[in-house]
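The complex is shown incomplete by one protein chain, all other protein chains being positioned as in the whole.
Order as written gives the chain letters A and B; numbering starts at 1 within each chain.
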Amino acid sequence: MEKVLMKGNEAIAEAAINAGCRFFFGYPITPQTEVAAYMAKKMPKIGGTYLQAESEIAAINMVIGASAAGARVLTSSSSPGISLKSEGLSYLAGCDLPAVIVNIQRGGPGLGGIQPSQADYFLATRSSGHGDFHMIVLAPNNIQEIVDVTQKAFDLADKYRMCVMILGDGILGQMMEPAIIDASGNTGAAQKPWALTGTGGKRKKNIVNSLYLQPEELEEKNFARYEKYKEIAENEAMCEEYKTDDADIILVSYGATSRICKNAITMARAEGIKAGLLRPITLWPFPKKSLMARADGAKAFISVEMSMGQMIEDVKLAIECKKPVALCSRTGGIVHSPEDILAKIKAVNGGDFS
Amino acid sequence: MSIVFEKPKALSENIFHYCPGCTHGIIHRLIAEVLDELDITGKTVGVAPVGCSVLAYNYFECDMIQAAHGRAPAVATGVKRVNPDNIVFTYQGDGDLAAIGTAETVHSASRGENITVIFVNNAIYGMTGGQMAPTTLPGQITQTSPYGRDIKQAGYPIRVCEMLATLDGTAYAERVSVDNVKNIRAAKKAVKKAFTNQVEGKGFSIVEVISTCPTNWGLSPEESLNWLRENMLPYYPLGVYKDKGSESEAQNG
Partner (left out) sequence: MAEGKNILIAGFGGQGILFTGKFIVYTGMLTGGEVSWLPSYGPEMRGGTANCSVIISDTPIGSPIVEKPDILVVMNRPSFDKYENSCVIGAKLFVDSTLIERKTQRDDLEAFYIPATGLADENNLNGLANMVMAGKVLRETNICPYETIAEAMKKTVPERKKNLFDANIRAIELGWNY
């Protein structure tokens, strides 16, 4: 198949269409606007629906309706817009509805900036909304992987009846790389007997609901959901390992930042420091086992993130604090230079874990 | 003996949780009768709000979804866009539709979304125990307007039908009441028209039902009906505010 050059944002949109998504509800925000623009152009030509909602809140609730009606549905936004979607993410979880949410992160808090950021790590993996729940969080780092995880996002969402967030950043959204887009993927024709399509007088009514006034009943629901999460944690964690076999210092990094780590690793190795990278592709579930497997061999870990120390908590938990974990942070829209990371590698190699 | 009165098939066996004298029961029944008469229960999807009628999903025999507070029209939009042949309605109170969900209401109307909205206006927040609503009348005492709604401080009530009638996307907006038999019959007619419009693809239709809340108004059911007539109907005149394709457009009743 032919490789095509695509922006990350466009690749998400095209891959979603190939995954059978025919409904997109969104609201414009930089730096993800190309997703919406692509959908607005393409959907009417393939019998799909692009609808520009009056707000992110309305958009996510349209997603709820479309998902409840049985469709594969996508919305996308960037950090401030995702805050607004939080309510809907919680309802999607409470109603056990599948949906795919894209967050092309920008600097925060508040209106923040429009340059790349990874400061929504906690939002994505910890506190996406009120109540006990998780989303599966996929964090690609190149355009081909964006295409692949977008297909996977829809499949996982349907399989587990839950939200999947694709967590990108301004660099991934805006950059172009060649990718092969496979139009023969799963388009989600699977039966959804719970969907609201009308009883047709042939079955009992379906109810999609997140209200359980009896605490025992609600606890039972949450227990069951967490059993499902356990299964997901067991089976769905993904990561890439790069030069970790002999590494003394293992960088842990995702998304665009992980690409810059590779430059820094090349530079470090040229100076005789054995550095490697463990790149989580799923942020929830976090690839704990893979990290733990490296805890004995490595001397130290560095969490390299465009945020002020969010993922580092998961790194420490994953290796049960067996080895020092240092933090290499840039934030506010500033992207690490390879030199930033190299300097941290050298410091850690010299025993400075601050 | 012949049956002269029975429960509509579109209503479930569940017993309403509504307070004595509350008019939600009447309005539920009117919707169910219309679903029966139009024979559309099997293709209808209802959207329940947050508010007293949050449990509406237990009472109708069609597919139901419970929406976040104020978001019912957005959820309905999603459902309808996926399956345009389904009949989709929302059932919302005044806080849900005219406060927290104003944007969703206005924009689903302005898009001309082909859905039916049943709007129950009783000028108070019922489920949370009687706080001021966007439709609470000037001077009306509630838990959060203990000295009466002060328009200098809290502003004015919203007249939803009048507001939505200004939007090109609204196909039909009528205000009705269920305080007496004549008005209940008129309300039924309006509800039926709002559903029929959707069947015929005419677009956004809303029926605002002036309703009572004896519990939170602190009145008996009968006193409540009188209070409704004396206070609410002058502020919220009944009538058709918008009916695309009809000459009665914008005429008040």
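Just so it is clear, a contact is a pair of C-beta atoms (placed from the backbone, for glycine too) under 8 Å apart; a residue touches a chain by one contact, two chains touch by 3 or more.
Computed from a predicted model, the values in this text were never measured in an experiment.
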item	value
Touching partners, among the displayed chains, of the absent chain	A
Contacting the left-out chain in the complete assembly, out of A:Lys262, A:Arg330 or A:Lys344	A:Lys262
Given A:Gln115, A:Asn186, A:Asn222 or A:Thr331, the one touching the chain that is not displayed	A:Gln115
Absent-chain contact - pick from A:Asn18, A:Ser77, A:Ser90 or A:Gln174	A:Gln174
For chain A, the residues touching the chain missing from this view	3, 5, 30-31, 114-115, 170-171, 174-178, 256, 259-263, 266, 335, 337-338
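Please note the rule applied: only the chains that are shown with their structure count from here on.
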item	value
Complex contact set, residues of chain B against chain A	41-45, 47, 54-55, 57, 60-68, 71, 74-83, 86-87, 103-104, 106-107
Contacting residues of chain A [partner chain B, same complex]	23, 25, 49, 51, 53-55, 57-59, 61-71, 73, 87-88, 91, 95, 196-202, 205-211
